[in-house]
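Note that one protein chain is taken out, while the other chains of the complex remain in position.
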Amino acid sequence: MNARYGMVIDLDKCTGCGACIVACATENNVPPAAARATWRTGITPMLVQKLTNGKEGGERREAFIPIACMQCEHETPCVSVCPQQAVELDQKTGIVMQMPQRCLGCRYCMTACPYHARYFNWWDPQWPPGMEKSLNPGVSVRMRGVVEKCNLCHARYHVAVEKAAAKDKKEIDIADYVPACVEACATGAILFGNLADERDPVFAAAHSPDSFRLLERIGTEPKVHYKTKQDWIRVMADRNADRPTEAQHG
Amino acid sequence: MRRPSVVFAVGFAVAMFVGWVAFPRALYISQEQPLDFFHKTHAEKSGLNGCDSCHMAGSDGQYSGIPKTEVCAGCHTEKLGSSQDEALLVDNYVKQAKQTPWLVYSRQPANVWFSHAVHTRRAGLNCTECHGNYGESDSLRVYEQNRITGYSRDIWGHSISRLRRAPHDGMKMTDCENCHRRHHIQVGCLGCHQ
Amino acid sequence: MAEMAVLDRRWIARGAERSSTLHFLLWLAPWMFLLLLGVYAAGLCFYYGLNQTNMDNRFAFGMWIFLDLAIIAMGAGAFFTGFLVYILKQYDLKPVLNSAVVVGLTCYSGAVAVLMVDVGQPLRAWFTFWYPNTHSMLTEVTFCISCYLLVLVLEYIPVVLRNRQLRKIPSFLVFEHQFHKLVPVLAGVGAFLSFFHQGSLGGLYGVLRGRPFAYRQGFAIWPSTFFLFILSAMAVGPSFLMLVVAAAEKVTGRQLVHESVFRKLGFISGALLAVYVVAKAVDTYIWLNVTSPAVGFSPRDFYSYWPLSSLFLFIATVPLGLLPAVLMIWRRTALKRGWLLVAAALACGGVLLNRFVLTVQTLALPTLSFDEFLSYSPSWQEVATFGGVIAYGVIVYSLSYRYLPLFEPLKGVDKNVPLD
Partner (left out) sequence: MKVSRRDLLLGTAGAAAGIVFTPVPWKLLGDVSIWTQNWPWIPQPAHGPVETKQSVCTLCAAGCGMRVRMAAGWPVAISGVSTNPITKGALCPLGFAAHQLNWHPRRLREVRHHGRAASWEEAQAAFERACAEGPVAVVDGRPGRSASGVLAAFAEKHNGAYRVVLGAESQALLPYAEWSGTPVSALGYDLEHARTVVSFGAPLLDGWGTPGRFTRLWSEKAAGASNPELRLIQIESELSHTAARAWRWLQIRKGSDSDLAAGVARVLIEERLVAARGPLPAVSLADACSQTGVSELAIRELARVMATQRPTLVIAAESNASVAALNVLLGSVGAPGGIIRKSRAKEGPVPFEANPNSYRAILIDSTVPWDFVPRTKAEIFRFAAWDGGGLEADWLLPCPGFLEETTDVPSAPTLGVEPYAIATNLTAPAETIKTAAQFLAKIDSTLPEIEKLIQARCSEIFEGRTGTVYGDQQTPVAKFESAQKLEEQLRGGAVWVNDAPKNGELRCAFREWPGETASSAVTDWASTWAPAVFPPLAAKLYQESKLREAPGRRPA
């Protein structure tokens, strides 16, 4: 039974604390910022960005939108462009897998990704002396000159698989597989589950009227959904939202 | 025969020798294990049957790997023989409660995720299908390490050309792939990589 | 110095007038410096990694890719002239064939060199051949470029072998003679390969459905940019060749080819350019009114950011597209060398701009509704690396001109050749 793991992120619940960013980095052995790194050269497989209603002073509103790999299901932009099969859409899990050890660092996939969810290792990863002891043994460290991105905490999937195997079960228990960002969210804004399973709460959430996907009309079928009840947020986040009048005074 | 062709042939022959004989020797460093170990003897004397009496996977599937010194200490609290290795084990490791720095022949690189639980419990493979009948060995062979990659020689296999290999010679990605293909197992990159 | 001059003289074709050794070295010196600087900059990128550049996660492609696309379009003169001469039997273009080969060779090898610096892990680049992803335009590019580079080398060999000293070795002479029969075949193969990868370079961006600014519909697996690139490359190739030959004449101070060759090149270039501009206009119309609205992008989303506004679109099509086309076709101007060269320059500029828009503007534009418009300027390492490639081109061409028969002696023009 093939699964389709995905998320529904409730933008109304995101406080922009950034716990998901840090939890993701520790889980996946993402190195601390290089001295010269900026928001354009850093590595944040999970990244929280700001949305504003464009007004100033007391009228201003802000919201936050977490962006990780959208795990595009159809016409996955990065998969088709990679010249040497370093990226693939896994049939069993629906995860778009990035293999840094296969990557030659041509960055074509980064130009292909409309969500800017891919990151290049501009520097060799470095930790203060001794801190390499705090690396997660489930994830290999990337080297300079390759592209990386969210693999949906694949190490945790491995643990779940091994656990299932030990019990001689074919399918994993979804409770054993929770990505770091989902686990870290203090407000439970991120709902994770198997979109291919109607009984999974994530299924209903993904199909609710106030949920949407980024750049949906490009047709890449992302498996990361967003939802909000507030029109101005919807209009700011979703390019294809039909702009309701009250959106102006959000 | 004309001289030029002879000269050409000589050059060709030299290259052949260098490539097939000298190169493989130069490529690997040989390292001795810290201690010798007799799988056979342990199997017979201590009545341990089956690899998993020492190399087992826990309830969560975690593989224990090579037993820790504490396990050895179970019997080897005092020297059980007069051999030099025995003395080394007891004095340097058991007594000082230090782990033996074994060189693992089948150690895969950091970017590989291999679950023994999945292959033995789920797929029901025998250890010997990948490791050969190691339990019968009555000493540890020399550990050879690739100078460039740092991998154990067992990964590539002992035949440099990888043609006409003995079974279980080689633990490269292609070897995994072939076995998976034989058993119609479909796995993506991150099915075995991490 | 003296004996060096003698040695140097011995390698120069008998009867050919060339500048003095000293003069030649002085000419080479600045280019050598530029080349070394480029090698140093590339070295920095290899040693420290691509943090030496100003590229970033949003500008994952920068100046290098832009200029690679550009010079490869310029180098198209090589395959196209070969195609015209050997396949379409336009033998009157033969005089420029050799320099076309040299130009092509330098452009392509230079581009490949820069690409090797541009990738993060050059030592793994060969994976593309071992685990190719047949769906990727980049795979197509890689295969075609490397194969065509090989072809260009093979095409260059006979030219090299006709060097005064090398001719002395009998086996070489034989080889060259036999090999010559192969050249038309090579030209054919070359044309085919080059045709495809000029196209796949266009496809590179045309297939990016995630970047509505670059995404185009097309025929079969190829987006329209695939064909537009081929067309534009064929159009600008001869123009660039003209500029190179003209430059060579200026530098050497002697006429190298008959005026007629220039006119012919000009006419071909102009005609193709005219076709290209029309095709491009149609493509742009369909893209702005059908393709991008379908995915929720309007022209406003593309052209409301100064300076990359609609002005660019206009410049690329009219003053740098239509105008040179007319200048090269219209008899009044097409017969005047000066106008011809101006037109050629404009045409090259147009293609340059087109490649720039496709590579850089695509990445600068926002895709998500909350993105911002970004800018990027290359670091000195990027500039220097590319400067090195240009220097390399000039040096190879100069050496070839000096020691190899790039141009057949002109009857009636070159005094050293008696009129028979």
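Per-chain numbering from 1; labels A, B and C assigned in written order.
What we mean here is this: contacts are C-beta pairs under 8 Å (C-beta built on N, C-alpha and C of every residue); 3 or more make two chains touch, one makes a residue touch a chain.
None of these values were measured; they are calculated from a predicted model.
S.K.: Kindly name the visible chains that come into contact with the excluded chain.
M.R.: A, B, C
S.K.: Tell me which of B:50, B:74 or B:150 is the one touching the absent chain.
M.R.: Of all options in B:50, B:74 or B:150, contact with the hidden chain holds for B:150.
S.K.: Which of A:8, A:21, A:202 or A:218 touches the chain that is not shown?
M.R.: Counting the whole complex, the residue in contact with the absent chain is A:21.
S.K.: Of the residues in chain C, which ones touch the absent chain?
M.R.: Residues of chain C in touch with the missing chain: 121, 123-124, 126-127.
S.K.: Mind listing the chain B residues that contact the chain we can't see here?
M.R.: Residues 3-4, 7-16, 18-20, 23-24, 27, 62, 64-65, 109-111, 146, 148-151, 160-161 of chain B touch the chain absent from view.
S.K.: List the residues of chain A that touch the chain left out of this view.
M.R.: So the residues of chain A touching the missing chain come out as 10-19, 21-23, 25-27, 29-30, 32-33, 37-39, 41-44, 47-50, 57-58, 60-64, 101, 124-125, 127-141, 143, 180, 183-184, 186-189, 228-230.
The definition used in the following text is that only the chains that are shown with their structure count from here on.
S.K.: Just how many steps, at minimum, does a route from chain B to chain C need if it may pass only between touching chains?
M.R.: 2
S.K.: Can you compute the centre-to-centre distance for chain B and chain C, using the mean CA position of each chain? Integer Å is fine.
M.R.: Their C-alpha centroids are separated by 53 Å.
S.K.: So what's the Cα centroid distance for chain A and chain B, whole Å?
M.R.: 38
S.K.: Going by the touch rule set out above, which residues of chain C reach two or more other chains?
M.R.: Chain C, residues with two or more chain partners: not present.
S.K.: Which residue numbers or ranges of chain A touch two or more of the other chains?
M.R.: 86, 102
S.K.: Please output the residues of chain C touching chain A within their complex, sorted ascending.
M.R.: 49-51, 55-61, 118-122, 124-125, 127-128, 130-133, 135-139, 142, 204-205, 207-212, 294-296, 362-363, 367-371, 374
S.K.: Quick check on the complex: what are the chain B residues that touch chain A?
M.R.: 57-62, 109-111, 113, 115, 117-118, 121-122, 186-191, 193-194
S.K.: Tell me, which parts of chain A touch chain C in their complex?
M.R.: Touching chain C from chain A are residues 34, 36, 38, 40-42, 49-51, 65, 75, 77, 80-86, 102-108, 110-116, 118-124, 143-147, 214-215, 217-220, 236-240.
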